[in-house]
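Of the protein chains in this complex, all but one are displayed in their positions.
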Amino acid sequence: MRTLYKFHGGVHPPTNKDQSNQTSIKQAALPSKLIIPLHQHVGNIARSIVKVGERVLKGQIIGRPEGHLSSAVHASTSGTITATDTEQVAHPSGMPDYCITLIPDGLDEWMPLEEHDWQSMSHTDLRHKLRDAGVVGLGGAVFPSDMKLYSHNQKITTLVLNGAECEPYITCDDLLMRERAAEILQGAEMMRALLYADNVLIGIEDNKPEAIAAMRTAVEAGKHERMEVIAVPTIYPGGGAKQLIRVLTGIEVAAGVRSTNMGVQCFNVGTAYSAWRAIRYGEPLISRIVTITGNVAHPQNFEALIGTPGNELVAQAEELSGTTGYIMGGPMMGVLLPSKQVGVVKATNCLIAASDKLFPPPAPAMPCIRCTRCADVCPSELQPQELYWFSKAKNLAKAQDYHLFDCIECGACSYVCPSNIPLVQYYRFAKSEIWAQEASQKAADAARERHEFREHRIEREKLEKAEKLAAKEKAALAAKAARPLQSPATVTIPNADPENTIQLKIQTAIDHAKEQAAASKPKNTEQLTPEQLAQIADIEARRARIREIAKAASEGPA
Amino acid sequence: MLNALLVMALIAASLGAILGFAAIKFRVMGNPLVEKINGVLPQTQCGQCGFPGCKPYATAISEGAADINLCPPGGDEGIQKLADLLGMEYKPFGSETAPKAKSVAIIDESTCIGCTLCIQACPVDAIVGAAKQLHTIIASECTGCELCLPPCPVDCITMETITEKITNWKWKYPVYALTPAKYDSPAP
Partner (left out) sequence: MAGFFSPFISKPVGVSQIMLKVLLALIPGLALYVWHYGPAILVSITLASVTALATEAAMLKLRDRPVAPFLKDNSALLTAWLIALSIPPLAPWWMVVVGTAFAISISKQLYGGLGSNPFNPAMIAYAILIISFPVHMTHWLTPHGLGSVQLDFAEQLNYIFQGVLPDGIKLDGVTMATPLDTLKTQLHLNGNINAIMEMPIYGYLAGHGSEAVAFGFLLGGGYLLASGIISWHIPAAFLVTLFASAGIMHLVDPAHYVTPLFHWFSGAAMLGAFFILTDPVTSPTTPRGKLLFGFGAGLLTYLIRTYGGFPDGMAFATLLMNICVPLIDAYTQPAIFGKKVKP
């Protein structure tokens, strides 16, 4: 029997998993349209390579990965591209992002797929294939998987497969492990080979006995060596990568440290499955298992195409009245979607139809009474109350001193807070504020450097000019000495002329521009709102002022 | 008596030696305060403070010749930082200098005549182009100082406020439910 380790804290919210794990995974119906965001992963946004009106096939690449850390995006079914613009996406800001809208033609026609045997492929090719297939972490972090499958710098001893699924309500990994265990394990073997890892540990919370049994059977049936399915205690956030690594191996991975530096790499079971499908069958990541639960008549899991509008998917589980919105992910770390039409993305493991009955409005926040229940449950062993005071007072430097960035935003502190303080909100605010400040400091430093370089350059040019002039004069003197007969007038003309010509040229250009401006009015000056007009007037006034100042400055001293 | 005198003299000599050594060893070149103040300033080099750039303003502050509330791009936070750095009281902006939303300059390329005057005005070399060639602004390097606006003979440069997008979105400060609303928002 393996010794399991413990991590500090954790909470036991009601799991609410039994509602959705009773029936098998159902193939979701083809939706009326697909809204596929180009930025579904960590890293650079994919670049659209399709045009409106173009017909695409199922699995065809429509967004190419850009730069080092990026991932591809594919058409989830065959159909016509109707828009490449911004749409609402699953993001806490509720702001729009670039999406490709695809109207399915109902044929669901695959592009020609390449089947591969991973054992006969080079590791570099495998990683390229995974990147082009858009395989990213499906546990919610959506980090491009190819970037996690290097083992150049360190020896990886253990590959951890995360099937813990600690968030309440979510059962998509549970069902995937029950029904497709063999393929998950094939993917794990491939990942192990890429990482040159010795052991594979599969951690599953002990509230999923069927999944544990299915995986164990598959390990035996597949004759997988040095691969172990381990039941871990059910405690939130036991499925956090760092927490699971701690429970299974005893290793603590601090913030800012990669687990690979400590010889461990961690993948979600769904990622292993998708990686396997991507190589073996050449199927890019165009669908995933999504748990539909909450205020619906038949909570269950669907295999849904990426881009499926949320409401069309939830409708298949029969949404009940009183639904106020959808939560993507679990109730502890999920995101309330800005609208019901937002499409399923690679990170969508679950959609919870929320109602006031299931998620009553939070009670008003009371002052912190320093009870430290938050510190008792914090899996990162932080002092959340201190972080809260510093974040609330916008004392960001102090918050950083108290390890704000070790916070994994699991929400356990907010969950237990007797004063109902939205603690995680304060941490998110402080973190993004710090990031913004760092960015502006960086920009300021860059600006200073450029400014200093410019002054340096001007100085140098001046010097060079003076030197040239001196050399010229010297040459002229020498020439004069050599040929005293030449008239001095011819020397002065070239000096004066270029000035005049430049002035002349500028004037001609201005006239030309004026003509042009008169001929074609700018497009954006018609039908302006009063605000915009006020803004324009403001800008004009400012310009006039600046010009006056400039004029006064140029005339004043002279 | 003599012993005491000797001891005192010895102590004086050794302390003098240590001070002398420290003065040479830990000598600070230049005025570090100017650098520190300059580090806090936003480096827009816009001259809105009345000085020809951030560093001259920093020098003026360090000499006590300028107030700390003259830098609109730095905003209230900038004043706060300067006050903290210098151990001074926070001072709000005067009526004439008010912080504006951060913005970048945009060149209307259909009007630009390629005169290079803006290139010469840009304090951070954020405009590229050559004589009679279209000029364009490297948005990521533009500090929004507006110094390129006055020299442009054809008024083809406009300032565009940087709006919040999904890429630069920030989490907001949580609203504290129990505090009466009148403390949260200024009276209309």
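Just so it is clear, A and B label the chains in written order, and each chain counts residues from 1 on its own.
One rule holds in what follows: a residue touches a chain if its C-beta (ideal position, glycine included) is under 8 Å from a C-beta of that chain, and two chains touch if they have at least 3 such contacts.
These figures come from a predicted structure and were not determined experimentally.
Peer 1: Using the touch definition from the top, which of A:Glu54, A:Asp206, A:Glu228 or A:Glu252 touches the missing chain?
Peer 2: In the complete complex, the chain left out is touched by residue A:Glu252.
Peer 1: Where the complex has a chain not shown, which of A:Trp110, A:Tyr150 or A:Phe359 is the residue touching it?
Peer 2: A:Phe359
Peer 1: Hey, which of A:Arg127, A:Lys148 or A:Lys242 is the one touching the hidden chain?
Peer 2: From the options A:Arg127, A:Lys148 or A:Lys242, the contact with the absent chain belongs to A:Lys242.
Peer 1: Over the whole complex, note the residues of chain A touching the chain we left out.
Peer 2: Chain A touches the chain not shown through residues 7-8, 11, 13-14, 92, 168, 242, 246, 252-255, 257, 324-325, 327, 329, 331-336, 354, 356, 358-364, 366-372, 375, 379-383, 385-386, 402-403, 406, 411, 414-420, 422, 424-425, 428.
Here is the rule we use: only the chains that are shown with their structure count from here on.
Peer 1: Just how far, in Å, is the C-alpha centre of chain B from the one of chain A?
Peer 2: 31
Peer 1: Taking the complex as given, what residues does chain A use to touch chain B?
Peer 2: Residue positions touching the partner: 89, 91-93, 95-97, 364-367, 394, 422, 425-426, 428-429, 431-433, 435-436, 440, 443-448, 450-451, 453-454, 505-506, 509-510, 512-514, 516-517, 520, 522, 539, 542-543, 546-547, 549-550.
Peer 1: Once bound in the complex, which stretches of chain B touch chain A?
Peer 2: Per the stated touch rule, the residues are 38, 41-45, 53-54, 108, 110-111, 113-115, 123-126, 132, 141, 143, 146, 149-151, 153-156, 158-159, 164-166, 168-174, 176-178.
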